[in-house]
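Sending over a structure as structure tokens; questions will come in a sec.
Removed: one protein chain of the complex. Kept in place: all other protein chains.
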Amino acid sequence: MAVTRTLRYQREADPEWTEWLRRQPGCEAFWECLQCGTCSGACPLSIYMDFTPRRVIALVREGFYRDALSCQTIWLCASCYACAVHCPRGIRITDLMYTLKREAIRRKVHPKGLPTPVLAQEFYRMVQRRGRNSEFWLVLRMALKSDPWALVRLARSGWRLLRAGRLSMRTEQIRQADQLRTMFAAAREGR
Amino acid sequence: MKQLADNRAESSNGFEPKIVGFFCNWCTYLAADLAGTSRLHYAPNVRVVRVMCSGRVDPQFVLEAFAKGADGVLIGGCHPGDCHYQEGNYKALRRYVLLRRLLEQLGVEPGRFRLEWISASEGERLRAVINEMVEQVRALGPFRGFNRLPVKLAQLHGQKECSKEPASVETVEL
Amino acid sequence: MKPKVAFYWCASCGGCEEAVLDLGEDVLPVLEAVEIVFWPVALDWKREDVEALPDGSLAAAFINGAIRTSEQEEMVRLLRRKAQLVFAVGACAQLGGIPGLANLFDREEILEQVYVRVPSVVNPEGIKPSCRWSDGGRQLELPEFWEGVRTLAQVVEVDYALPGCPPTPALLADAVQRLLNGTLPERGSVLAPDHALCQDCPRQASKPDSLVVREFKRPHQAWIDPERCMLAQGFLCLGPATRSGCGARCIHGNMPCTGCFGPTGRVRDFGAKALSGLASIVASQDEKELENIFRGIPDPAGTFYRYSLPSLIGSRKAQS
Amino acid sequence: MSERGQKLPSDVRVGVYVCHCGVNIAAVVDVRQVAQLARGLPGVVVARDYNYMCSDPGQELIRQDIRDYALNRIVVASCSPHLHEETFRHAAAAGGLNPYLVHMVNIREHVSWVHPDRERATEKACELVRAAVRRVVWHEPLEQARVSIHPDVLVVGGGIAGIHAALTLANAGKRVYLVERQPSIGGHMAMFDKTFPTLDCAACILTPKMSAVQAHPNITLWTLAEVTRVEGYVGNYEVEITRWPRYVREDLCSGCLKCIEACVYKDARFPDEFNLGLSKRKPIYLPFPQAVPQVPVIDPATCIQFKSGKCKKTCVEACGERGAIDLQAVPKVERVRVGSVILATGFQTFDPRRMPEYGYGIYPNVYTSLEVERLVNASGPTGGEIVLRDGRRPQSVGIIHCVGSRDRRHNPWCSRVCCMYSLKLAHLIRERTGAEVFNFYIDMRTPGKGFEEFYQRLLEEGVHFIRGRVAGVSDWALDPSEEGKLVLRVEDTLLGIVRRIPVDMVVLAVGLEPRSDAEELRRLFRVSCSAEGFFLERHPKLAPVSTFAEGVFVAGCCQGPKDIPDTVAQAGAAAAEALALIDRGSIEQEPNTAYVLADHCSACRTCVSLCPYSAISIVGGDGRPHAEINPALCKGCGTCVAACPSGSIRQHLFEDEQIVAEIEGILAGVAGG
Partner (left out) sequence: MALRRYLYYPGCSLRGTGVAYDESLRECFRQLGLELVELEDWNCCGATSYMAIDEGAACVLSARVLALAQQQAPGVDLVAPCSACYLVLRKTEDYISRYPEIRSRVEASLRKAGLPVQIGVQVRHPLEVLWEDVGPEAIRKRVQRHWRGGRVACYYGCQAVRPYGEVDRPIRPTRLDELMEAVNVPVVDYSLRTRCCGGSLTGTIHEVGLRLNYILLKEAVRRGAEAIVTMCPLCQFNLDVFQNEMERQTGEPFDLPVLYFTQVLGWCLGAELEKLGLRHLIAGRDLVERWFVKERPVEAYV
């Protein structure tokens, strides 16, 4: 029987990263966390997470960011903000999750098997280019990139949608896509 | 914290407003004490003169402060109805309303002179008021004195010899 | 030898000189007692004559008017050198006076207004006074118009002040008498009683114990009861803040006091104190309502600093 | 100008003392640099920095320097003058100096604790010290005035705090007025069954004290009464109390309760306030069996006579010749003069309707802890049986701690008593029903004598303790075992697992908060409230029962959440402070009164109407009228001083010269001199 060793050396903690996180928008308050677990109790998805949201906060607070960034929790968050409205300390946990997602993608440490980061990236690319998202193409691209077998399952729903007049294969595009691109560029410089 | 960091960044390019605060002993002064015991950080630009009641603030003190180089004056008193001396804060309000009009005529921008009701429990509000006022005054720049627009005049005047200050005025900076 | 005295006027209307004449026959003993060596308004004496006098040879210089031009400044400095005592005569010399209200505007604006904007002026080239002017090869020079109006004390050291717009002949006579008798008080004194006008007001008895004001009326807007306290009637009277000694001339004329005698001795700033006293007795506790009531004072600066704008705290020269 | 005000006093010798306050100041402000600067200021003879200026050696330093250097002015730069002004004045006096020649600079609360930047904090401290040195030069020796203290005391609130304070004072022979808004005294404590951790019966220990109040010759008890007006000052408060009609005369009623029996309503049908609606009462009722006074009360909102005027008035009939029932009674106003006041107005519990996630008011089997107190009480609506609103007996009970407490959306503070009373209720419920009891807590707080042992006992009793804050209570069943139950969803943080726990009964351990009318009372008595709304004590450690209104003391939960022992201790302390005041007979007044320069006053009367204490009058009639200030009435606000248009009113300790010197000192660095 295989056993796993779990032990954290203090040198693995990075307090500077925690300080950095604290300065990110929406992340100011996590220092005040009581570890009461209300977030996990309120979260409909916490039962699927490898770490409950409370534990994610405990991890980032202690500077164990590698665990926090590579866990599945942040990609299971559906951004329903239940944790944020229930938190007795006013911590915007959802916004904290967003920051962790960004950081995970930036450092490329997100779990590879999950399609959620793929969806986010595909969505981002599509809107970046066209200004709008086209549901059909988005789902197609995501499935192709993560789990082509899912297409079999999706086909059935797709057919029903098509019949109900709810599936459009047109790609939506805004008129002034170039204006949007200019804006993104300006925002990057204005940083 | 963020605010404070910004303040520091600003201060590196020079102007730090100096604000004289006249705080009543029972409300605003205690609010400042509370801010202290609560370790609320705020801009260090306000110097507090303690008076028993905002009603003790003589308009002469306000002029004196501006005359001696203050960039702003903040009077802090108890909320209406809360005065430790029943109505002193209303007396302060009466003078304030007329005085701020006078000061405007004398070339003092409205943001430089404020009367605020801050109760003993409002440490947080004290911090907010001070930070806000400091930013406001910072944006207005240094106070250059009553009725005196030396910069404007120097800019307007072409003839150098005529714009020279008379010899005796070297101390009349204000 | 009779003590020598000089009279001079700067930025003023001439009313103070009139006050000397208003002494009437009483001026004669004065003329008996002193020798007037300089008095441009009455006698043809030149500046060179004054310059020629030894320093300190004048017993006193009586100077009225505020200081606005380079010439005024030069002359008062000269007189200061020549005189043992300098008297600031009248509100303009003491506090800046009516000419001092010009300090609300900057110099350029004033010149623009007077030489260009006023409808009765014809000045197509827009020529404004300047110190030097060349005309047909000749260099002309004019006194310089300083940027602000100053009180006499802001330019030279002043020994005594005679307040008022103008000072009463009685005050003048008294001052001269004291000078001759050697009974002048401590230097720096104002030669008038050190209490406010209310003390000597003929309507003192009509003052209600609890003085409150609900509105401000202006004298041309309503009938003024000649028996009752002006403030009690809602007329803005500066009697409570103003030094006595005028004999309540305005009150006798059924007009409220406008403050020409300036502050009492303990007040640092006339306008601020007058404003404070007045605002304090307005019967309202509501900011909006107060604003409304104070609309009855359309020009606070002109009201509270009618005679004293240049002596506003912070405008004064830091004299040590 | 030479004629303005006083002359600058000559031969001024100032000593400046900069306090480190351990690291409180010194960690941020460069105290050496501040002392260094002070040494260079005109008039300063000696300037020192020292670890703790308020300590004995610190004060001795001042005393010694006064002797060694012939100091005649002292500046102490340390904490708020509200804390230690008296200390340093005493030190100066002990050194032979008039205490009012001392001035304090606040470089802790106003500098080191609020400005983390060392350089700028030091700069501010330097400027404040410079200002103080300039100011203190103008200080003059002053004498204290004295005011006499009226020996009677008003106690507001008849809960355990008010009761204990009133009895303490009355036993010391003082006359006490005890004012209670409810028809009976007893407060919240009368509602409790057992008290933690000893589990002695609340009624058994409270009832005798309630009766003692009633019987005490020195106590005037007014129930159904409220303070409606307060005037005056320490030593001489004039208080107006409105007594709302009970409609049954206390002086005539014998307490036979026949009137209640005789009421035309045969059955009780209106929600009983004392039992929080868990039982019913009639329009004429006794609030609870042990009520003091033992006199019924008529509720005009439910009585037929008051609503329609068409009642048979069987109660009046039943009372018969005693004639104690007076349906015509009207509010009565009492006016009393007292020297000091004790506020003991208590608390209210958090209304859990503000947190709909816990289902209070939605699911009938969700209770507040206070309701459960009544439910487990032997004299309560069920006679101590724990029966749910639907008639069932619970087999499983969830107790949620910290409801409304430690929550930024509601009350950020810890209510201090909830952990312990939750343990007590858990014990009582388990004892009476044998139910499974789950406690959901964030942190278990049991810091008190016997408290931890009680927690230990509960653990032994098999009560569940789950560390986790319940996210929501619902009747949503995901599993057949949950049907008909209330389900609590919670992360068991010790397991790191989210759990669903079905229970029959939910108890919400609601926190304590200020009464909703604390604000009105605060205004009446001119005391302050802290940010959360509890009455603010003068100092949290050194003056815990005093307030900023002199002669007004606080006791019990109106000052902050606390348990019964602490409440009683504080009530005793408040009574002792009041006693100390009374027995001193008089107190010194801060000599910061205003005074008129009669020779200069023109009797313009600007000041007369400004004084809220009518201390100013015009004297001198026909001769030379001028204003005069009665120093006994003047409280030193300085409003008249600021208003006097001819500068003829001045104020000790706040002279124009002093304030202007301070302003100049602050700004001396700006204008360059």
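Which chain is which? They are A, B, C and D, in the order written, and residues in each are numbered from 1.
Rule of thumb we're sticking to: contacts are C-beta pairs under 8 Å (C-beta built on N, C-alpha and C of every residue); 3 or more make two chains touch, one makes a residue touch a chain.
This structure is a prediction, so every number in the text was calculated from the model and none was measured.
Asker: Among A:Ala29, A:Val85 or A:Val109, which residue is in contact with the omitted chain in the full complex?
Answerer: Touching the chain that is not displayed is residue A:Val85.
Asker: In the full complex, which of A:Leu21, A:Val56 or A:Val139 touches the chain missing from this view?
Answerer: A:Val139
Asker: Residue-wise, where is chain D in contact with the chain that is not depicted?
Answerer: 355-357, 362, 474-478
Asker: Of the residues in chain A, which ones touch the absent chain?
Answerer: For chain A, the residues touching the absent chain are 25-26, 44-45, 48, 76, 78-82, 84-86, 92, 95, 98-99, 101-102, 105, 114-121, 123-124, 127-128, 131-136, 139, 142, 146, 150, 153-154, 156-157, 160-161, 164-168, 172, 174-176, 179-180, 182-191.
Keep this in mind: only the chains that are shown with their structure count from here on.
Asker: Distance-wise, how many Å sit between the C-alpha centres of chain B and chain D, to the nearest whole number?
Answerer: Inter-chain centre distance comes to 34 Å.
Asker: When the centre of a chain is set as the mean of its C-alpha atoms, what distance in Å lies between chain A and chain B?
Answerer: Once rounded, the distance between the two centres reads 48 Å.
Asker: Going through chain D residue by residue, note those that touch at least 2 other chains and give them in order.
Answerer: Only 610, 639, 642-643, 656, 660 qualify.
Asker: Got the chain C residues that touch at least 2 other chains?
Answerer: In chain C, the residues touching two or more other chains are 267-268, 273, 276, 278, 280, 318.
Asker: Give the list of chain A residues in touch with chain D in this complex.
Answerer: Residue list for chain A touching chain D: 34-43, 46-47, 51-52, 54-55, 86, 88-90.
Asker: Give every residue of chain B touching chain C within the complex, in rising order.
Answerer: Residue list for chain B touching chain C: 58-60, 62-64, 66-68, 80, 87, 90-91, 93-95, 97-99, 101-102, 105-106, 145-150, 152-153, 156-157, 159, 161-163, 165-166, 168-169, 171-172, 174.
Asker: Within the complex, which stretch of chain D touches chain B?
Answerer: Going by the criterion above, the answer is residues 80-82, 106, 108-111, 113-117, 120-121, 123-124, 127-128, 131, 523, 526, 528-531, 533, 536, 548-549, 592, 610, 612, 635-639, 641-643, 651, 654, 656, 659-660, 662-664, 666-668, 670-671.
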